[in-house]
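Take this structure first; my questions come after.
The complex is shown incomplete by one protein chain, all other protein chains being positioned as in the whole.
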Amino acid sequence: MAEQTLLEAVNQAFAYEMRVDEEVVILGEDVGVNGGVFRATDGLIEEFGDRRVVDTPLAESVIVGMGIGMAAQGLKPVVELQFMGFIYPAIDQIINHAARLRNRTRGRLTCPMVIRAPFGGGIHAPEHHSESTEAIFAHMPGVRVVIPSSPARAYGLLLAAIRDPDPVVFLEPKRVYRLGKQEIENNGEALPLDSCFILRDGIDVTLVSWGASIKESLEAASELAQQGIDVEVIDVATISPLDIDTILDSVSRTGRCVIVHEAARSFGVGAEIAAQLAGEGIASLLAPVIRVTGFDTVMPLYRYEQDYLPGVIRIVDAVKQSMEYR
Amino acid sequence: MAEQTLLEAVNQAFAYEMRVDEEVVILGEDVGVNGGVFRATDGLIEEFGDRRVVDTPLAESVIVGMGIGMAAQGLKPVVELQFMGFIYPAIDQIINHAARLRNRTRGRLTCPMVIRAPFGGGIHAPEHHSESTEAIFAHMPGVRVVIPSSPARAYGLLLAAIRDPDPVVFLEPKRVYRLGKQEIENNGEALPLDSCFILRDGIDVTLVSWGASIKESLEAASELAQQGIDVEVIDVATISPLDIDTILDSVSRTGRCVIVHEAARSFGVGAEIAAQLAGEGIASLLAPVIRVTGFDTVMPLYRYEQDYLPGVIRIVDAVKQSMEYR
Amino acid sequence: MQVPEFTIETVETLDSEGRLLRPLPGALREREQLIDLYQIMVLTRVFDREAINLQRTGAMGTYPSCEGQEAIGAGIGVAMRKDDVFVPYYRDVATQIQRGVLMEEILLYWGGDERGQKYRDQSQDFPVCIPIATQSCHAVGIAYAIKYRAEGRAVVTTCGDGATSKGDFYESINVAGAMSLPVVFVVNNNRWAISVPLAKQTASQTIAHKALAVGITGIRVDGNDPIAVFEVLDEALERARHDNQPTLIEALTYRLGDHTTADDASRYHDQREYDEARTIEPLIRFKRLLQNEYQWSDADDKALYDDSGKRVQQAIEVYQATSDQAPGDFFDYMFAKPTTDLVRQKKAWLDGLKHHG
Partner (left out) sequence: MQVPEFTIETVETLDSEGRLLRPLPGALREREQLIDLYQIMVLTRVFDREAINLQRTGAMGTYPSCEGQEAIGAGIGVAMRKDDVFVPYYRDVATQIQRGVLMEEILLYWGGDERGQKYRDQSQDFPVCIPIATQSCHAVGIAYAIKYRAEGRAVVTTCGDGATSKGDFYESINVAGAMSLPVVFVVNNNRWAISVPLAKQTASQTIAHKALAVGITGIRVDGNDPIAVFEVLDEALERARHDNQPTLIEALTYRLGDHTTADDASRYHDQREYDEARTIEPLIRFKRLLQNEYQWSDADDKALYDDSGKRVQQAIEVYQATSDQAPGDFFDYMFAKPTTDLVRQKKAWLDGLKHHG
């Protein structure tokens, strides 16, 4: 048992599963000798060979499309798309095929595939390398959208995603790839794909987030604790299907909810959560649901990216605003 | 002045604008001699020639991508994608380029382009021909999403879209393409791209919808009127940027809101509207916001599509449920 | 310095009068084998006509006729082995029938019912693909899986001429070449993509030329000649099964129907070209071959058409007698295990049904 970063946890989950399951095949650009541009697949080609760790041509649509064909034959392809900004050429294959194969054939053919992509801002990356568009995938019936925010959850959720009999879009918050380590037992234990994680109990406000923003959410919670505000922090983690019950339950106790995400605000994942609070959850609400998010602009280039990202200050302000509402 | 269907109104708007503006060029699959598979561009190649009404190869990504290049040179390309189900290969060009060109170059290059696609179910079409995924486009900062629901609004909004200096995704509810006629003065008057349309005043419940579902929403409102429930019906029309003020204002008067859309419920456009009600609008709400929508499943093939679509019965039920809530 | 022009010959075994231009391939030397080939073409033609009728009378939805393309489908079907995998587009009735897809299933699908793609007797083949050229990618992945497990099987995937303009088509043939995968791409070049003629689709001399862009074998075949189609497929499949070599085959034919029942080709068709295509369509000439060389009589022919008609009628009856899906069935195939939310959505929907009847 060793301390691992989120990135190392991903790598370890791969190694674990590929040892026990011959059907798991990784494919994507630079996943082989190079070990992926972030090194998520580092060392895997050495252990498993280039049959199972496959450098593909630069062509996202066929990478995902061939994953679908492989999956239909019973392999368990794990496709890496180098950055979320380059996932779009493959959207057609995801929404029109991966998400539908089981339904179209009434279960005759299925698509046990994982589509991984690093996402999010804050690492001084070039243009098109910092976006967060999880909402687009969350709106596609038939795919799961999963976002780990810690090494342990990356390990357990990736194992679950690989073993899941249906397609999973697995988005890795690259800002926290190497930020902080955690002890992980390499025991092959998966985490559930249908549950939020309550990271911190609290009675005053429910703070809901996922991905890299969990970091600032927890920091904000600590800061607020010192000011006497007791915040419950929920990591949604399994964005779709959404475990709304855990969130509704929390808000039924706190009466207040602040949602934090990096993506543009409008029509983002936060909207669905707020909408359910406006529906089922309305009776619990003591204050307006506040979203602390990226703006409805292009993600600025790196020099200004912090202006865009929801930081601790904005989160703290929002929680206080929520608390002050009567 | 003649009675026109929505489809004829689209055609008339084209003819009007192409006569006055040499820079308007239509391109897409089968838009020429065939006049488009729905005949939206019928007769235009005869009047404007194949330089301005261009049959392209079957390749959605380059169709939109070349539109961007044309627009950057000052043309006003109007791209037709044959069905919304075939728009996905072009998403990369829309989100990564059309939506960003102005911002990336700080206004040096711009993208005055319209991307049209028929969308929605209910016409007994084959697989992949009935989807509604407007939410995906609404979440892209930098593109407008516009959906007309009547001939007059199709005429005025399409003119506005063509004249707009930025990219517009213009989605046409094909179920009502030929359903009902309206007198339209062919005077070249555009409608605003930032305002909802209140189609019916009411004091009890605000019913918010767009596209083909406006039909059932209005029918439901009539039916409810007979039962003594006075429904205000809003056609959102300009989905993004969203004119939330009109909706908030209405709900501040009625206290109740039901949202109707064909698209899958989760992470749909309805979620953003409900989220704003849970935020800004919370003090007005006397009842949970109810969404009457498609389900989080693949749109069924045509024999079962009515099971999926939000019909009058479901809308009426929802409004009553809202009214009964205290 | 510049890329040279050169001609790719078209593989043919029959001339337009149905005369043999060269000896038959070994696998098609027997009269029975040729009749089987004819039989599947006739059955497909009869099915196709009846499917159009069903649409016209409101008993089925939009349907894309495969009239004129029967020889391609027949040749593919005969060349494939049962354990090969077929990844079709939407004019592959002839091949699908040979691969165990039931005619009533095909009707059910175009009749708006997902169960039409469940394929009782065909477990591996892909369903009909509507988003153009996307299926090429799936074929590549299936071929990867076959090679991965060294199974010595092969994949055949089809598409139209218009489809060759799409990125997915090119990305797929390129990956097949780069990774050396056991897959055969058959392009049904019927000269039209709805209303767009091939000349507007690409400036390439032939579609077979596109193989050069990705370093794989490119072949052009008379797609109105099922023997030639069989022959090139047979060879390509052997290369695929034994050497993991991909092939691109352009099968020349002509779309004799409207694009689909929702289309009206008279808006854009060139009547003279069309009339000419009619004279070299696959059934007429193959019948001539049988008549000239194999004592095929008009009575034989009539018997075959009658028999095909009966089989199609039976399929139509099964189709029409198919009971509805259970209410809300469409909720049940989204995930292996229904999600909490879908269970709730289905329950709400069923409650509504109960309430309103």
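Here are a few things to note about the model shown:
Going by the order they are written in, the chains are A, B and C; count residues from 1 in each one.
Quick note on the criterion: a residue touches a chain if its C-beta (ideal position, glycine included) is under 8 Å from a C-beta of that chain, and two chains touch if they have at least 3 such contacts.
The model shown is predicted, which means the values in this text are computed figures rather than measured ones.
For the chain excluded from display, the touched partners among the shown chains of the whole complex are A, B, C. Set against the missing chain, the residues B:A59, B:I115, B:A160 or B:I229 yield one that touches it, B:A59.
Considering the full assembly, A:V37 is the residue among A:V37, A:I198 or A:L286 that touches the omitted chain. For the options C:T13, C:Q69, C:S165 or C:Q325, the residue in contact with the chain missing from this view is C:S165. On the side of chain A, the interface with the absent chain consists of residues 29-30, 32-35, 37, 55, 57-62, 85-86, 88-89, 124-129, 265-266, 295-298, 300-305, 307-308, 313-314, 317, using the contact rule stated above. Considering the complete assembly, chain B touches the hidden chain via residues 25, 51, 54, 56-57, 59, 61-62, 64-75, 77, 89, 92-93, 96-97, 102-110, 141-142, 144, 164-166, 194, 241-245. Although one chain is hidden here, its contacts on chain C can still be listed: residues 1-4, 6, 8-9, 11, 165-168, 170-171, 174-175, 177-178, 180, 200-205, 208-220.
What we mean here is this: only the chains that are shown with their structure count from here on.
Chain centres here are C-alpha means, and the one lying farthest from chain A is C.
Once CA atoms are averaged chain by chain and compared with the all-protein CA average, the nearest chain turns out to be B. Here the spacing of chain A and chain B, counted between their Cα centres, is 30 Å. The mean-CA centres of chain A and chain C are about 40 angstrom from one another, to the nearest whole unit. If each chain is reduced to the centroid of its CA atoms, chain B and chain C end up 36 Å from each other.
Shared interface positions of chain A, i.e. residues touching 2 or more other chains, are given as 61, 89, 92, 96, 103-104, 141-142, 241-242.
Across the assembly, chain C contributes 114, 131, 167-168, 330, 334, 341-342 as residues in contact with two or more other chains.
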